[in-house]
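And now, chain A:
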Amino acid sequence: MNEQLREVVKGLFARDEVEVVVSLKLNEGCVAPHMYSKEDDLSSMVHSPKYPIGIVVSMIQKKYPDTKIGVVIRGCDERILIELAKRNQVNLDNIVLVGIACTEEDAKDCLCETPFPTKIDIGEKVEGITTDENIEKISQMDMDERFDYWMGQFDKCMKCYGCVYACPTCICENCILEEDMWVKTGELPPEFPSFHLIRAYHSTDRCVDCHECERACPAHIPLVTLYRMIRKDVEDMFGYKIGTDVNEKPPLVTVLEEEG
Partner candidate 1 sequence: MTDFEPNILAFCCNWCSYAAADLAGIGRMKQPTNVKIVRVMCSGRVKPEFVIKALADGVDGVLILGCHIGDCHYVSGNHRTKKRFEIFSKLLGHMGIDPRRIRLDWASAAEAIEFAKIITDFTETIKELGPNNYAGKHERATA
Partner candidate 2 sequence: MDVDRLSEQARSYPEVVLTKTHPFLCSEEGQTLIQNDIKENGLDRVVVAACSPKLHERTFKRALEEAELNPHCLEMANIREQCAWVHMKEPEKATAKAGSLIAASLARASTIEPLEIEESEVTKAAMVIGGGVAGIQAALDIADNGFKVYLVEKEPSIGGKMAQLDKTFPTLDCSACILTPKMVDAARHPNIELVTYADVKEVKGSIGNFTVKVLKKPRYIDVDKCVGCGNCAEECRMAGRVPNEFDENLGKRGAAYIPFPQAVPLKYVIDPNSCLLITKGVCGKTLKCADACKPGAVDFDQKPEEVDIDVGAIVIATGYDLYDAKLKKDLGYGELEGVINGMDFERLICANGPLEGDFSINGKKPTTAAFISCVGSREKDGNHHCSRFCCMYSAKQAHMIKERVGDGNVAVYYTDMRAFGKDFEEFFVRVKTEGIDYRRRELDSELKIEKKGEGLVVKANGYPDFDADLVVLSVGATPVEGTGFLSNAMRIERSPDGFFKESHPVLSPADSMGPGIFLAGCAQGPKDIPDSVAQASAAAAKVSEILSMDKIESDPPTANVIRSKCAACLTCSRVCPYNAIETSGVTFAQVIPTQCVGCGICTASCPGEAIVLPNFEDMNVETTLEKLLASNPTPSGEQQIIAFCCDHGAYEAADLCGTMRLDLPVQFKILRLPCSGKVEVQHLLRAVELGADGVMVIGCKDGNCHYRNGSERAGNRVAAAKELLKEIGVDESRLEMFNLSSSLAEEFREIVVNMTERARTLGPTFQKREVSA
């Protein structure tokens, strides 16, 4: 698949559709994002493992706003880019997407509902996973059980902020979770899940289900489960699907529909 990828990218360069391409580079056994230009040797370009490449694109665009960039993306990456675009962090007009469909294994790993981008250049589309045992389990619990369950999980939290830093759609320069005013600093375990409630609330209209937070969490807190539950509500209540349409405004900033 990597070969396939390099061919597609070569094609982009050849047709002068892009000036640079952002993808992953395998360098001495380590994979890191890299910005390839036309002249570069593409043989180090790989498509795996998963990497929230949107953050990098945002950084690059802020430095080179007029450069035409090709970006190699998975389904989640596309959603990231769309959500970032809604928040003025990337400019999709200057971006050409190279889409990779995740494998079945990838999808299972992430319990991903949409393991593919809108336009697939590489790979075969596989069906998304729509069931989540954890959510079902929690749904069966009563209020007290749920609270106990989550407190049991959050108890493990050591406020490393890994989830915040890893989150590709967490764009604030200043995170209120680091402010004593909102979340008491230096208190472990947290007495009340302010940290996680605030973070969950902030993710309601922008969590793209990329799993970066969970991957980053050293305590293995099932953050995605919580975010997924709330994301489902957003879909049900406002008909808003995160990361699909760049022109669709997040539901919390718009007025009620029935009132115009």
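Just so it is clear, contacts are C-beta pairs under 8 Å (C-beta built on N, C-alpha and C of every residue); 3 or more make two chains touch, one makes a residue touch a chain; residues count from 1.
These made the cut because all candidates are chains of the complex that A comes from, given by their letters.
This structure is a prediction, so every number in the text was calculated from the model and none was measured.
Engineer: Quick check: counting C-beta contacts as defined, which of 1 or 2 touches chain A in this complex?
Structural biologist: Among 1 or 2, only candidate 1 touches chain A here.
Engineer: Applying the document's contact rule, which stretches of chain A touch candidate 1 when the two form their complex?
Structural biologist: 138, 141, 143-152, 155, 176, 182, 189, 191-194, 196-198, 200-201, 204, 226, 229-230, 233-234, 237-238, 251-256, 259
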